[in-house]
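Have a look at the structure below, then the notes.
Partial view: only certain chains, each at its native spot in the assembly.
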Amino acid sequence: TNSVPLSVGDPMVCILGSGDFSRSLSSRLRCCGCRVVVGSRDPQRLPPGLFPEGVELKTQRGALEGKGSLVFLALYPEHYPSLLTLRPLLSGRILVDVSNASSLKQEGLSNAQRLAQMFPCSSVVKGFNGLSAWTLLTGAYDHSRQVSNELSVLALAQRLGFGAVDVGGLSASRALEEAPLLLFPSWRGPLLTTMLLFSFFYLYIALKNVLMPFLDRAENNLHHLPLITVNQALPAVALVMLSLVYMPGLLASVLQLYRGTKYKRFPDWLDQWMCARKQLGLLSFLCAALHAVYSVCLSIRRASGYMILNAAYQQVKAGVVDSWVETQVWRSDLYLSSGILGLGVLCVLALTSLPSVGQALNWREFTFVQSGLGYTSLVLSVAHVLFFGWDFAFLPRAYQYYLPPVFLLSLVLPCCVLIGRFLLLLPCCSVPLNRIRRGWESKQNKPERERQENGAVFGDV
Amino acid sequence: TNSVPLSVGDPMVCILGSGDFSRSLSSRLRCCGCRVVVGSRDPQRLPPGLFPEGVELKTQRGALEGKGSLVFLALYPEHYPSLLTLRPLLSGRILVDVSNASSLKQEGLSNAQRLAQMFPCSSVVKGFNGLSAWTLLTGAYDHSRQVSNELSVLALAQRLGFGAVDVGGLSASRALEEAPLLLFPSWRGPLLTTMLLFSFFYLYIALKNVLMPFLDRAENNLHHLPLITVNQALPAVALVMLSLVYMPGLLASVLQLYRGTKYKRFPDWLDQWMCARKQLGLLSFLCAALHAVYSVCLSIRRASGYMILNAAYQQVKAGVVDSWVETQVWRSDLYLSSGILGLGVLCVLALTSLPSVGQALNWREFTFVQSGLGYTSLVLSVAHVLFFGWDFAFLPRAYQYYLPPVFLLSLVLPCCVLIGRFLLLLPCCSVPLNRIRRGWESKQNKPERERQENGAVFGDV
């Protein structure tokens, strides 16, 4: 093969341990032009060809006799004490602890903190633990969870093509070690909200349309439960969730107007709510899409076939030549149209939340899609529900058992959001708000800050 | 914490201004191993912890007394004159102007040009303005809009993980400053085309099926307008748009054949058309998908229920035991099948236009998907329309009021494209075309160019 001596400027990296992670990391380091030496407890026993060409394989002591200042510890944390004999060789070097926590909520020190206690003369750095051996091998980029807090390690991560985030000192290492064990932490709240809303609406509809008719007049609607009731609860959940997406932005605007500055932090619950908007929106889209699929399946249900046959029998017996009701035709066509268009707009919104699509948008396009298309979708969804309700909300029989119809309940929050948004668009609100977002502050806040700064709008997207 | 002295080779970057952009940029620079000093008008007044650890916070003058040759101006452009007193300190340095235009189509000089006039002894560079503070913080990669024109700035952008494009001197700075204000510039033409086509087909169908029957025999079809007419216009738009995707490739091939070389530039309108093919294709897919959704909703319309009941009444009254028409069954099954398959293929095509999917394809796979699957989808769509039309095109009543049926109109362009493509596949065209694409030129072009070059095929995808 055509090998050429390595340039002296290439960094030298030492890896202790010869497992899967060590093998993958050494491949990636070699690809990026680093010199790699691997220290194993017993290098003779390793089968040849395990490591890529160009990686030096030595004993642990031999590997540490080289000059590299970076040492990766690719061992299970329970084997860290076995390195104590190498303490003199490790002193003055940067030890990268790539281990993960073995379980959540462990007591005592984190792995990295125990390591720092064992090797007080070394710099212990936490990092690379969010990456699986698989990610290292396949060379996936754009992995935004990689974290570390040491500049030379950050630079190396950068060289290997990973995004690196400095998260502060070793006190943060527990959070880092537990990160790969977390299961969709940002989805927990939104998922819980969806489930609670769905349970409420499902039980409410089951009470109104199944239980009460059965108690009242022994009408057996049990077959509504698996499909019909689900399909009545889903659109209500979707609509309420969609309004929850736009509620925190409105609250933030009101708060900024009231405080007269954008430089004060929002309360924690509002911050968290704003960070959950993407997840709330996607779950709303999921419910809306399921509602659409359930609805188009209505006509292939056996029940709908039976109902048409029975209706045909009744029509023939009653001698009605034409059962056409023009208003009902208009009603159904209008609510179908607005529903389809609302879902279509929501679908475009969901697409732009794909990382690769969203990154191709500039700031104004992103705002247009998230805010402009989002409110369009909300208006169309509200229209869908209003057309569906038609004049039903004014009939006494819609309030049987003193329970208002579900579509009315689901309209409360969305209408609040739309009215709030409309009020904020009036010049008396929008003019001071725009001034505040460009850095202006009301008199009582003024002395605290300079006015010369530049910055993108952060408050409300 | 375990801090280690920074290596001397790390670049030193100075940022003037302490707003959101300054904070985000300094975080990102720190993560990538740069030394950062921030110059504020009044550093004492800034709350502690605003900037990440390791960022030096000084007065503007103090910050500029350091050695870094790169100075970012993170101020609003209206505050640039306040820097005039620092002119001696800024001379000989590279000033990076990150500001955006405040509105489109401003007169006079661009922000960067005015800055260059104020500081004639500094090198003014435009850049980083396409990035929002949000992108800087979250570390999104692959942002292809980042532009700049200075090598050391390009290298820094590269280091921060952004793609950088050199767009030339300061004369291009206006375009850069206006870029973040643009709203989907590449979608404007295709969207306009879609809207015009939709308006034409919608009005044509409304005229033929609603207005004329009303004038002619007072038939009230107004309820067609919200759903039925839309669903008749959408497939026509989708089909014409799909043929517009493949038309420019054919024209380019014909032009290359006629000119006998691939080295002459195409006319501007053809270049722009070819660049709009992806958008045309996605909008065609959107129309086709909406048509599919509208169509499956047809059976849950109230109107379809009424029509079936009335038909059942008629059948019973007329005493028809079996109303089965075999040819109609075949017709509907065939056009449904071809429509579903055509949309499925189009869906695969749309998926590969997602940035992250398309990048995983090699050149041959990309060509296979875009050209091979694209034409398959066009053929299936044309078959869908032909099966839908069946023998209807030969009946006189299809041409009521001398207006041909819509499906015939929508077939004109697709058939031209398919015939043109077929002709170009004949050896008399494909052989010289392949030779031209590999660099061959006809005799009259030959002396102008060397023949030795290598290159990917650019003309036709």
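We just call them A and B in the order they show up, numbering each chain from 1.
Basically, a contact is a pair of C-beta atoms (placed from the backbone, for glycine too) under 8 Å apart; a residue touches a chain by one contact, two chains touch by 3 or more.
Being a predicted model, the structure only gives us computed values, none of them experimental.
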{"item": "Oligomeric state of the whole complex, in copies, if 2 are shown", "value": "3"}
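Keep this in mind: only the chains that are shown with their structure count from here on.
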{"item": "Length of the line joining the C-alpha centres of subunit A and subunit B, rounded to whole Å", "value": "25"}
{"item": "Subunit A partner contacts - residues on subunit B that touch it in the complex", "value": "1-2, 4, 6-7, 10, 17-23, 27, 30-33, 40-42, 45, 52-53, 74-76, 79, 82, 98-99, 130, 132-135, 138-145, 159, 161, 179-184, 223, 226-228, 230, 286, 290, 293-294, 296-297, 299-303, 305-306, 308-310, 312-313, 316-317, 354-356"}
{"item": "Subunit B contact footprint on subunit A (complex, rising order)", "value": "94, 116, 123-125, 141-142, 144, 149-152, 154-155, 158, 163-166, 168-170, 292, 295-296, 298-299, 308, 311-312, 315-316, 320-326, 328-334, 336-337, 340, 343-344, 354-357, 359-360, 362-366, 368, 439, 448-450, 452-456, 458"}
